[in-house]
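Only one protein chain is missing from this complex, and each of the others stays in its spot.
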Amino acid sequence: MTELALLPATIIEPIIRLALQEDFGTAGDVTANALVPAKANGHLYFKSRATGVLAGMQAAEMTYALVDPTMIFKARKNDGSRVKKGDIIAEVRGPVRSLLMAERTALNFLGRLSGVATLTSQYADLVAHTKAKVAATRKTTPGLRALEKRAVLAGGGATHRQSLSDAIMIKDNHIALAGGIEKALTQIMEKADHMVRVSVEVDTLGQLQKALPFAPDVVLLDNMGPDILKKAVAIVDGFDGPRPVLEASGGVNLGTVKDIAESGIDIISIGALTHSATNFDIGLDAK
Amino acid sequence: MTELALLPATIIEPIIRLALQEDFGTAGDVTANALVPAKANGHLYFKSRATGVLAGMQAAEMTYALVDPTMIFKARKNDGSRVKKGDIIAEVRGPVRSLLMAERTALNFLGRLSGVATLTSQYADLVAHTKAKVAATRKTTPGLRALEKRAVLAGGGATHRQSLSDAIMIKDNHIALAGGIEKALTQIMEKADHMVRVSVEVDTLGQLQKALPFAPDVVLLDNMGPDILKKAVAIVDGFDGPRPVLEASGGVNLGTVKDIAESGIDIISIGALTHSATNFDIGLDAK
Amino acid sequence: MTELALLPATIIEPIIRLALQEDFGTAGDVTANALVPAKANGHLYFKSRATGVLAGMQAAEMTYALVDPTMIFKARKNDGSRVKKGDIIAEVRGPVRSLLMAERTALNFLGRLSGVATLTSQYADLVAHTKAKVAATRKTTPGLRALEKRAVLAGGGATHRQSLSDAIMIKDNHIALAGGIEKALTQIMEKADHMVRVSVEVDTLGQLQKALPFAPDVVLLDNMGPDILKKAVAIVDGFDGPRPVLEASGGVNLGTVKDIAESGIDIISIGALTHSATNFDIGLDAK
Amino acid sequence: MTELALLPATIIEPIIRLALQEDFGTAGDVTANALVPAKANGHLYFKSRATGVLAGMQAAEMTYALVDPTMIFKARKNDGSRVKKGDIIAEVRGPVRSLLMAERTALNFLGRLSGVATLTSQYADLVAHTKAKVAATRKTTPGLRALEKRAVLAGGGATHRQSLSDAIMIKDNHIALAGGIEKALTQIMEKADHMVRVSVEVDTLGQLQKALPFAPDVVLLDNMGPDILKKAVAIVDGFDGPRPVLEASGGVNLGTVKDIAESGIDIISIGALTHSATNFDIGLDAK
Amino acid sequence: MTELALLPATIIEPIIRLALQEDFGTAGDVTANALVPAKANGHLYFKSRATGVLAGMQAAEMTYALVDPTMIFKARKNDGSRVKKGDIIAEVRGPVRSLLMAERTALNFLGRLSGVATLTSQYADLVAHTKAKVAATRKTTPGLRALEKRAVLAGGGATHRQSLSDAIMIKDNHIALAGGIEKALTQIMEKADHMVRVSVEVDTLGQLQKALPFAPDVVLLDNMGPDILKKAVAIVDGFDGPRPVLEASGGVNLGTVKDIAESGIDIISIGALTHSATNFDIGLDAK
Partner (left out) sequence: MTELALLPATIIEPIIRLALQEDFGTAGDVTANALVPAKANGHLYFKSRATGVLAGMQAAEMTYALVDPTMIFKARKNDGSRVKKGDIIAEVRGPVRSLLMAERTALNFLGRLSGVATLTSQYADLVAHTKAKVAATRKTTPGLRALEKRAVLAGGGATHRQSLSDAIMIKDNHIALAGGIEKALTQIMEKADHMVRVSVEVDTLGQLQKALPFAPDVVLLDNMGPDILKKAVAIVDGFDGPRPVLEASGGVNLGTVKDIAESGIDIISIGALTHSATNFDIGLDAK
């Protein structure tokens, strides 16, 4: 996890500027301006107040840089680090007025993204003994897609498709419009760009059998319980042709994920990783 | 709740554009483009799949308008409406390609914001028999401040300060820097603009007694249990001078909020309303 | 004046959005939201409260359109119209909440820009019996360049150079750096693009005589009184070669402009038209 | 005044970029590019050419930084400093081409904002012997709200409400729509967020008496002469309940402000501070 | 080709606004404003002046809409249509001033994008008798990626990877850094997201043989002549495992593309489609 790549600064700068604009309103921090001398300097420590996995350090660091580049932010832990209550995550020094102005926004990023990483790690831990990986979906918070996908990576998950243009996913409504799974796959295999993966959603084992001869890259087995998933795996194992990646989705929670993973599928996609993660508690203390 | 005001379009347009940009990537919906005829039209219904309170309708409607203004979005319920599983929330008609392109982003806004409204309503219901109101904090999702504050309103809560420039909140670190609560309040009462409210955080009843003579608009009673809060209320009731609004914060959850409210305070501010709300499940169905 | 062209919408939209963002803060009009029913409609009239020249109607109209496109703004007067106290300038109808949200921003544009047009007209009136025209400079309010230049046009003035890239103006510091006015003009005449006018500032009649043989498009006679200006005009009239436009600047005010104009020069550029115009009083009344 | 806080850079950067974009047009400074060697360096001094109060130093400094970060801008005076003709305000060094490109924009900010600060100080000086303070309104130049409000602070005034979302101001039209001042105040006191101040405008002493029992934070006494204002103060002094801040507005100018202040009110709000300030003359000299 | 999907408006709006901003400068069309009456209306026809394939109609239409939504643009041909000299492509009606303001920008989009489509169609025609398709690269004009990729589609080509985040392409420098093609592929097959295609570049047939067992989605055969390409095809045909897509690149021009295509490979990627297309001549005539 120590090598998790940074996102391009140009991708995350707009959402950080938007967050600062929201929090500064029309005049900045009127409390600090009234009470804190311009020359007062401070030194603060980000401390974990819970057990989990860290994410969002790049956004936090850029928040400080955009507020006042004279502040010095020093990470003590990287995204993907497992932390426990009391661990020092980072420290930051600089003018107190600037420290106070940046604090809430930096913590909002860290809390949200570490929340995603932590929830992801809980799922990932439950399937670690299998070959299955948990993966995010496009059910991300508006404006935070890139950051949340990366938080899923930090938590040990996979990102899945980043946007509608990255990969082809044929879902039930597409199949209905195309007139059946075979027609949909026929059309797609003609039209899909050679650099784009093709995934097809199947709701039944019958659909799975129809899909396999088209050699899709991925088959998404939607809303099947572990027993049906095992049968799906068996069908694919018995198929004489290229083996697609098998992805399961629907009805996944911390109670069911282990059984689903043990069915032999490859990927479990879970909207909750991003849409139902809650804040990871991090504090900013003077020592 | 039926009169909850719309946000200015210019405030929410940037985050919606950012969300669409994320989801469209570099080329838009490559699946729909390959499978859906340009002229196919559709008619879809947003249906609640759970019990809760609705928020985010304005963002959903604007999402459709920005994707393709020929789509017609018609709300059946307003923000603040209580909905249950199966209720139709809205309907939308137009070209299927456009419908598919806008769907995920619209649902991401609705799911997140209705999640905030629903959690808020759960807190609000627990204190409805008291004079206390629950209120949001600045612990909002980056980029969604205005929308989440409004979702809290929809859920029956109060927005609290929107940004660092709206109101003065003297917190422990300001007090330490100023050299004590009395020095901090003296300074503030000289400098604060007459159109800005002043809130001061106190950690002890002793601090409360020191603060009252300065006639702050709000006293924030931080991390006090119901018993101490009652004493605080008694002190204020016995004070011969203007009564500040009494706000409690810290250690508030669905299990403690009732007792806190019954202590007689006015406002309970709760970071969780925004930072720990989870997705409210809404589906988009053909019928 | 009735045909004064509109500015491209894409040029003025950014400053109007910025103005709305400033005025809406983080949540819009909290007063109107609390007091005005969502369905209340209104009809308001912009009335002049002074005598002067109108400008800024396009910005006002776009302000209403960006706040809420269901409002109907109807101009009764155009930019450049002379108005007196009580004249109805425009009317606007729509939801009261939207009317109230847009009001201050629309009036700020109209007041500022009509102020510029009115001051310009005062100067223009004083020189109307001569061939001289008054012209703006680049001393405009940041963000309002295009709108203020157009307000000068509305007031009967000339825009002059719009930006540093429109035309060449050789000023004293350029001449010093180039090693004298002849060297500067020699260099410029070699390098200047054929679609760009060349103006050269001269501080003395001696410099004027040196400049003329280079056939600059414009000679800027800086800080010369009417008597010297007359001599400058005589020198140019006596010069056997192309006659440059003669522009005077420096020391121009409502008391001196007439004499300066009567010296025979062509253009009088005046920073005050934009940097020292004051608000033109316009009210928004229910009838 | 020496501790006047900086505005967040993210708030003022957009208007400075807009101002530079206006002034650079499509190609930058074609004159300097033709006449000034790329390697020429210069050193310039901002000098006051009049007596007044300085404001806008942060915008000027950021202008230079955005044009070319190799330029070194060094303030010799701070916002709020009283300056007289000939005082050196700042110096700046760097490549001459960059110096020339930034000059006009920096001066436009300084001239406008110091104009606001200077006019404010003239009003503030006239009321300095009373407890009254002068305050700005929302009648600011579009795009310059934050900078002009801060210039008012620099001149010794108060900022007043920054935007429509900062505070509640019940004006005559709201009262009319609500069906009278008592109905309006009743509604507001129920709905207003606890962190938002409430101001109510009254046109008569009768309205004042009706308003007092609702304990508004501020009462705005609109268009009353000094004699009526004194009566209003007497009414409030005799009221048995919390004393609101008393604000006067309407008919305020440099001739009337002293008498108004001496009536005993607390705040005098004056649109002219921002909408009718004129340029403060600052020059940029080589020595 | 008649069903080529539109790009999301939010993707192309920024580049069109930038183009208009460039062309309008600081004041718009000063010539038309001086010569054309505000009320003059016109009707113009876009006519092809050459033989080729059309692209860019969506950008042209949006250009008119952003300049003045009262203009009516009506396409007579769609992107992908083959046109010859004299064919009417579209017509547009509205105020003459608006027509003149939008003209150059609309033509610049159409000329550039139809140039790309036309060049693509020339390559595509030469390989139409084979199974090979020609494809674009990331060598696109800055700012025009989405539009140029779509123009390649219009010309009968394939888009290939849209951005660095869409798909994995292992190139020679990656292989060198990883320590050989087998190490690079081992690493990638572990780390690549299941929704992302993997392409690997090989420079020799030996590398091809090493790559095949890793089952990459695509093998890019770089800089091989038709004879070597045939051998590569034979190797792949003889390989007992999943067949990758075979892509050829390097040394492709209108003289060599046919032989390359006949070697049996699947895709020929060609930077020239976008980086060396020239303007396709379209005129705007009154009839």
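Letters A, B, C, D and E mark the chains in the order given here, with residues in each chain numbered from 1 onward.
Going forward, a contact is a pair of C-beta atoms (placed from the backbone, for glycine too) under 8 Å apart; a residue touches a chain by one contact, two chains touch by 3 or more.
Remember, predicted model here, so these are calculated numbers, not experimental data.
For the chain that does not appear, the touching partners among the shown chains are A, B, C, D, E.
Of the candidate positions C:S98, C:T118, C:T140 or C:Q162, contact with the unshown chain belongs to C:Q162.
Check E:A5, E:V36, E:L54 or E:L212 against the missing chain and you find that the one touching it is E:V36. Within the complete assembly, E:R104 is the residue of E:R49, E:R82 or E:R104 that touches the hidden chain.
Remark: the omitted chain is touched by one listed residue; of A:S81, A:T141 or A:T159 this is A:T159. Take chain B: the residues that touch the chain left off the picture are 22, 25-26.
Summarising the interface, chain A meets the missing chain with residues 3, 5-11, 145-146, 149-150, 159, 162-163, 166. On the side of chain D, touch with the chain left out of the figure occurs at residues 17, 20-21, 24-29, 32-33, 37-38, 66-68, 97, 101.
Going forward, only the chains that are shown with their structure count from here on.
With contact taken as defined at the outset, chain B and chain C are each touched by A, D, E. Distance between Cα centroids is largest for the pairing of chain E with D.
Note: centroid distance chain A to chain C, computed from Cα atoms, is 52 Å. As a whole-number value, the distance joining the C-alpha centres of chain C and chain E reads 45 Å. Taken residue by residue, chain E touches two or more other chains at 25-26, 159, 162, 166, whereas all remaining positions touch fewer.
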